[in-house]
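Encoded as structure tokens, here's the structure I'll be asking about.
The complex is shown incomplete by one protein chain, all other protein chains being positioned as in the whole.
In order of appearance the chains are A and B, and numbering begins at 1 in each one.
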């Protein structure tokens, strides 16, 4: 449609190479392959992600490939959007009630746009999912879209494709979900009390909408929390107590961590009287935007303080400018592909937290960034001193093979391997979990192989490290 | 003169290797060579550069190598300046009327300093120009400067070295120049109406001096524009109308794009009454620097709005601190080698533009940066969502082999290849055009070869992409 080269009709072969993503140099590749083979079948530890626990509780079959792979994955929809498809074309309903494409039409759009994914991380994962999980052997294209759709609808209806069966075949040891503090965690409860289910699925406490006092819906959120906790949240002290109560509820259901998506990682630690005054002003609609922001930082700081007491690991995901395109947000809502990273400062921003809890024996944090310049400049030096601060895996746009490699190159010389927290898949796409972990294992094996081939470390040490990255480190960082 | 190692007298051999800039690994190199060979002879599309259209209209012979390769190229003069030569030594006249070196003396300085260019992008291009275009077979050195000078003076006098002959032998399909809105485009007109000339040379509308209201000469510029357009530019509305009229004039002469060199890419969209008030205050000398800056942003925003209406592609080149060294600027003027990049923020800065025109069906922009940290953090995510925003090629200091490779590594995993705009040479040096495009083709072939060798994409797909990068993508991004 735009003059770019189009592939031939039948679709090119889809056959992920066994050595994909391993180094090209034959010496490095041989080492990398041995290292990778030593961890490729290890159980998967997924300490942070966005799989809906209902998926496993209900265990219902997926209906079609568009609903599985396209519509819910904003990595996929955003790039198709950039190439001219509307979000309606991709199955997203809008506030205006415009016609929404049916799954088969969405699938056709995806197959037509598949060539635009060349070189992207999404293409890697989807190729692996299509090939390893769904048995597809040809690249999607405009010409084979319908045939592929039918084939996949049939395949998804088989028992082996049910969520619980996949959980087992993926070799997942533990899966952390991300949950609203007001959630009653009934799906986690259902799984825990189901004698036919032995998998470990734990919730994660994500209080953003109660902490971010700059949002229009914040006051409404406080009411939701009050209802869930049974604690009046119309005062600062009340809100703090309600959050503490919900953290206890989450811990009772197996949670080991909290998760926070503030725009920047700065926290405040004001005296309670001052915090109460701020709270009242914001809640009463009398506060400036600066005051609302300060209250948000104060509430984030309260969560750090709570973590130092209850031991929930504090995961910080900051640096995203959410809902960048207001018209799209108004029409399609959040998580529709236009959250855009920003420069993020950590050295000064994390100082208030670290001065209080940086050497606290119970406090533990995992820090993520979308700004890779912070890896060598700020995060590796911080993780290389503070015992409580673990360096999170490359996140979101950086969760891609070459970015992952840049992460290791940037941080290892300062912080080593053992101050990093291992891989997190952070995915909404359940079927992409094994592909993402496999990518990380390949990239880490390649990085370690390069150090071995340069005679910086021994292969024996490299194998130990790679095992730790996939087992001891995520367990330790997230207290799993 | 400063104790560094000097080469031997006669000059070392100058013989660019056929495989230069291709990957070292033999597997990768073989793939890269095949990919490169598939595009090496494609016509050149040059959608942004600074060749003077008079050069082709007049078609006069170049006189000597110093006037061709040294004096007008601030990449070259800046590094010689850093090594102790004054700009007078390099042929630049100053405001004081100090003696200026003659071309032969300039050439001697250049040859003496040639060794300081080792490893620079400039050396790559000049080596290729000397070898491919000018037939030189020895590296310049202090000892062979005079002999080389005489040889090149003779060669430049031959008919094959005339601008139009070179245009043809370079295989240029289309060349965009960069022009002042007050320009009558007579040289473009002359070329278009010359029956003996069939090349395509199009103007580009660059309104910086009318848009940047912080410049001392801004009021004078408004007068120039009024004269060129016949529209009174002493009011905000008048200026806007004059700009619109000149855009129409440019479009009538083949322009497909505008180009903007604001210090940062932020735009304002004020109500007209407020904009008019600002305009009057700045023009009347009653405005603060902040107000002048706001007016500049408003005028940049007006250009975005105009693009959404007339369809001229908006190329944004921001992030340079122009004329960093005030004494040199006072003495030698602009473009003398001390424009220095700055940190540049895009996510928040481009939001006003993108909220208005990001999904507009007619609006199209190409965004460039001198701050490579923005590639993975901001520009690839933006280009990966907004259909109107194309990611420009690595620019200026980043237009160099390893920086170009870092660009592809940084953006491809997020935005793929098809949201990038292809290569732009951005050169004042006419004879460097083929060398620059050739460098980009080699680097892209090498990058693609590494993906093929890592089994990330197939060689067939890589060949398609490389063709698109050199044909469909620049045509689409710049509407050529």
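Everything below uses one rule, namely that a contact is a pair of C-beta atoms (placed from the backbone, for glycine too) under 8 Å apart; a residue touches a chain by one contact, two chains touch by 3 or more.
Because the structure is a prediction, the values reported are computed rather than measured.
Within the full complex, the residue among B:67, B:120 or B:276 touching the omitted chain is B:120. Interface note: of B:337, B:358, B:416 or B:434, the residue touching the hidden chain in the full complex is B:337. Residues of chain B that touch the chain left out of view are 2-5, 7, 12-13, 16-17, 19-25, 78-79, 81-84, 115-121, 124, 321, 324-328, 337-338, 340-343, 370-373, 397-398, 400-403, 406.
Touching the omitted chain from chain A are residues 25, 27-28, 343, 345, 347-348, 351, 354-355, 358-359, 373, 376-378, 380-387, 409, 412-419, 450-451, 453-458, 460-461, 464-465, 467-468, 471-473, 475-476.
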